[in-house]
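First comes the structure, then the notes that go with it.
For this depiction, one protein chain was excluded, whereas all remaining protein chains were kept in their positions.
So, chain A:
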Amino acid sequence: MNLIEDAWLPVLREQGPDKIAPWQMVEPYNPVLEIIAPRPDFQGALYQFLIGLLQTCFTPEDHDEWLEYWEEMPTVEELKKTFEKVASAFELDKPVDSSFLQDFDLKAGEIKNIAGLLIESPGGKTIKDNLDHFVKGGAIRRVCPSCVATALFTLQINAPSGGVGHRVGLRGGGPLTTLVMPGAKESLWKKLWLNVLDRDWFETTDIELGPGIFPWMGPTRISDKGGKNTTPEDVDSLQVYWGMPRRIRLDFLDAEESRCDLCGENATSFVEKYRTQNYGTNYEGAWVHPLTPYRFDPKKEKPPLSLKGQQGGLGYRHWLGVTMTDQSSGDCSAKVVKAYMEERVHSLTGESLARLWCFGYDMDNMKARCWYDHEMPLLKLDAAQRDNLLHWVKELVDAATDVSGFLRSQLKEAWFKRAKDVKGDMNAVVLEFWQQSENDFYALLKRFSDLPGDQRQVPPEIYAFWAKTIRNLALDLFDSWALESPVEDADMKRIIGARKELAKKLRTSKAMKTLLNKSSL
């Protein structure tokens, strides 16, 4: 199968589901609206596959060219011709030649079941020890070429650390990906195009088909003892989209027509096993992926750190970090977000504001704790407004962070006799706090964005509203968590004491006092 020429991408067209080759996404008749992958992590991966493909072959020269293709998508012939240039790099199942995202010349290697490509699947030791309680082993035995290509790509872009020498992805293990999504119902083309950068934002030269961009087209840059690391200086900048930290070779076999264990569709070719070896490409240095937010060292000494999926989920407390660039703290949104916020949004007048789709694994080393998928609003702001907003939003989020901390600690006091000694995950409580205050927060953001840039003061009622909202929410949540159980089982003295303390802290904490002072100006 060739991933450029064959129809393998599961999509939804206006008139129903279909499988297409990448260039078909611009077919004018019965337009393609959305990708419909069988799993959420595949969904994110297929988006990144197509964005990477467009960025590699079809980078617009400048903002104006980007706009032209936004207004009118390229023709089928145009796109097909440009993708065909790289078709030879996208063979999936050539046993000898270079194959897509597979090691160039892997001779030996450990043989594994195909389920091992899936990030959440239990590892060998877990199954041997009979500890696969929640995610069972053995459910996925054979996978069709379309799914295996996606699974392989998903693993290579998200790769967590997987034991000695099993390298992490180019953005680290389980990176957060942020994609700009149109605010209104749009074609797949527009959803992808919002995430393709023009040459002013992403420098590329004419592409040269080879291991510089596609690492599987030549011998792997081995990273064992005496091997080497791979920095942005060593290879082409486009390799960010095609990183290959794991050395893998798929074994295809022909079979009678039967169902794929992942997508449930019939196929005649399957993969049940793959071979893998450690010490693949080891990405080091100042790699910056255009679809991921980073934290830069303000002193510019350490390499930038990608944001990862977080325990406790994503919420509006991350809004600043993933949508804005704060020079002082070094928080920097993904390049595609920056391009939208600083340039594109001002050209796309009259269109509804885009939203930010954030997703990624929350990894605990090689164990997948959770998959997060979250949407946040983006705003149209000029430079002065952005400065103001950075400052204001920080105050609101700081206060909410304080309050969520009080809620957590006082609930612990209410629940346990010796709260200080109790360990355990209280994230459910805090998560609920963040989720329930989210709508109010975004409503305030909208009001902020309507204020002119030369207004440095926030109207006091906004502070008053926010102080009241998070205070009442904390008390309500405390009551429902601490007092909803039957009173007979509860130590009311401890609970009432903790509630009183919570109410006091909500009045006297520094961040809350700041809010309250500003709300009475």
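Here is the rule we go by: a contact is a pair of C-beta atoms (placed from the backbone, for glycine too) under 8 Å apart; a residue touches a chain by one contact, two chains touch by 3 or more; residues count from 1.
The rule we apply is simple: contacts and distances are computed from a predicted model.
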Among "1-acyl-sn-glycerol-3-phosphate acyltransferase", "Ferredoxin--NADP reductase", "CRISPR processing complex protein CasB" or "Hydrogenase", UniProt-listed name of the chain not shown: "CRISPR processing complex protein CasB"
Sole contact to the chain not displayed, among A:Leu407, A:Leu444 or A:Ile495: A:Ile495
Touch list for chain A against the chain that is not drawn: 479-480, 482-484, 487-488, 492-493, 495-497, 499-500
